[in-house]
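Missing here is one protein chain; the remaining ones are kept as they sit in the complex.
And now, chain A:
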């Protein structure tokens, strides 16, 4: 796998390969990759989230990219469907996003 990408794996086993820079938006993922010690996550460049379902993880990845691009400005709003707000909130809380 390339150096500057990471693989995030959902509860159902779906794999999302995204830029490391985008994944670092999450404080939790950042800590995993920057803390000293030889974690398997750091070595393999992949993290499994057994608590986060596929659609939620997909939304989170979208947010990572949206955040990198737009969070500083006001030109775009990140839309959250009401149906997933609570699931997403819990996942975001876990990921410190």
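Just so it is clear, contacts are C-beta pairs under 8 Å (C-beta built on N, C-alpha and C of every residue); 3 or more make two chains touch, one makes a residue touch a chain; residues count from 1.
The working rule: contacts and distances are computed from a predicted model.
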For the chain not present in this complex, what protein name does its UniProt entry give, out of "Disease resistance R13L4/SHOC-2-like LRR domain-containing protein", "Glutamyl-tRNA(Gln) amidotransferase subunit B, mitochondrial", "Intraflagellar transport protein 80 homolog" or "Trafficking protein particle complex subunit"? "Disease resistance R13L4/SHOC-2-like LRR domain-containing protein"
Note that chain A touches the chain not displayed via residues 25, 60, 63, 67, 71, 78, 80-90, 92-93, 96-97
